[in-house]
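With one protein chain held back, the other chains of the complex are shown just where they sit.
Here is subunit A:
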């Protein structure tokens, strides 16, 4: 966010300036008590500190408080010098210090004469001072300072430039955004004036180029650099620090006219290339101002464009601009600032523009630096660089930005609007690479495209399909279908290309998963399921890297939800079981970190995990997921429980569902259900009694609609399916639970009870009879079910259970006996063993039985 970046800038500046002001304070104190030696000491420190803060000062201009001190100190020293009486009273140290300091400050102040004069007179008139640094050099701080500056190429040359200051004022009034945009020197200017002014400046530059000398090559670059920084500062300083405003408003810093190239230099490709390399060499070095570097590259691009050096060099420069934009953040975890991000998008767009306009440019990673051909000639341009990598990186940056934005803020929405731009760029790149790229590259860019498509529900296609269903003629529907490419068709095309051409397993895996996800999202259950089964991903997904696993989990969940919508309750349950049973759905889907103690996860891991998170707009609603799972489990588990009420070896279908039921039972006082889980638990209880109406009212009502069901695209259809399922399963449960009470029951009555058609009831009961779940037969003429009553009574069941338990007991008992008799028997004393030996015969028989039962 802009706030953050400002704070960062300020903190470095503040740190430096605080250091300076601290020293200044001590100097002023020393001045008060006439401790000149102390003054000298501190002054030397001050010079050093000032040197250290050079980068800041370059950006900010020399701070007033510094100038003020220089002026005051000089005055003070002169005063002391004049005061002969006082001088005599001084001790030897102080006197010596006084003379040294006076000399020093004189020399030092010469550099800041202009500022000091301005400070003293505080009027607008500016003298321009030539920087005469070539006189007595010595080891004075000022000289040292100058040397440093000369070395680092930041060469101050003060020169009156009316246009420049005009320019500055314009820029100052602009916002940051317009700054960056006008810097680009390219469409989209918010302020025409600034653009115009800038053009004139560069025109001027060119006129002056003739007069400049070779050795001043770097000056223009420096001027640009300073200008931008000052603008930035003006933008940022706007909010606070009145002190700074005063200086800039009252007396704009002296602008110098400098040019990147010396006048008279013929601007041609080698020169520009040399310049480019020069700039790039600073890249990655400590203390390099990255923002400035980007700016320089922009200027270079502008110059190259003006001089019509051909697209080759432009492309090359653009590559480097984008690369350095990415470099701007040294930390992998940090994300791009919005303005940088905007620039980056623009730049890539421009680059693509150039590439599209000029089909004779070849770019590639494998073109060696020295085999590049950038010159305008008949031969096509060859440029080193990979646009695909840049775009991929851009996509990653976008993800990072989304990850780091608060998903509930307006900012997120604003950021999300860029998604369409990202897609656009990827689309353009896709078109470009389809013409020029290798299959590998195409696969990669396709995957990018897929990644931006798979999770979006295609409402257009959905509406078209709906319209088609509503009785429009077939031909019309086809026509409508052809209007735009459905995302499904797109997905199909891209994925199939990848399946055919990809050589890396990872891209194919991702493509398959995305394809399945997309199918599932659009209710194409069978395609999705078949693809999942054919791919055999379930067998080896545990070997994939975590992001792919997250994608897999997302796909499985989406598959499960799709199955649920289609009424395949069992499939839905199976698909969701793995994710839900762990209780870590949030983590498995990459939608948030679970709170865990630090022992399990060190900060390093946490960072890695954070980077894996899926951006908020791609999240799957966890409550929906859980609800779908629980309702599926309810529909499966309740009839099952009813059928196996007395079965000692009853297995749980869904542990989680049972857990919820237990939680519900533990409640001392049962109020009306509030949360989604409570609704499901209450519905389960109703279903257990075979009361489908109450079950229905708990599952489908206002609250649940709002929480869950309305989130589905075809909510009404899903609800109808659900009601139907509830009726059917309730009927089954009812028959299981109460069959022992009936001798026979009329199917018509059942159909009436559960609001089902007679034939449905018939089919359900038939199925139960066939599966031997219900011991009954159908009496066709009277339409009744006749119970056979072969189910054991509860007492019989109990006896069976007891028998089973006793079996276990005997088994365990024998194990104890075995141990006494067995391998370790040798260590027991003989007489102890004697007791058992008598029973050997019996035991042998028994053991045989025992072993048989084990086999």
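Convention: a residue touches a chain if its C-beta (ideal position, glycine included) is under 8 Å from a C-beta of that chain, and two chains touch if they have at least 3 such contacts; residues count from 1.
Just so we're on the same page, contacts and distances are computed from a predicted model.
Hidden from the displayed complex is a chain whose UniProt protein name, among "ATP synthase subunit d, mitochondrial", "N(G),N(G)-dimethylarginine dimethylaminohydrolase 1", "Eukaryotic translation initiation factor 3 subunit H" or "60S ribosomal protein L18a", is "Eukaryotic translation initiation factor 3 subunit H". The hidden chain makes contact, of the residues A:12, A:582 or A:813, with A:813. Taking the complete complex into account, residues 794-795, 798-799, 801-802, 805-806, 808-809, 812-813, 815-816, 819-820, 824, 827 of subunit A touch the chain not shown.
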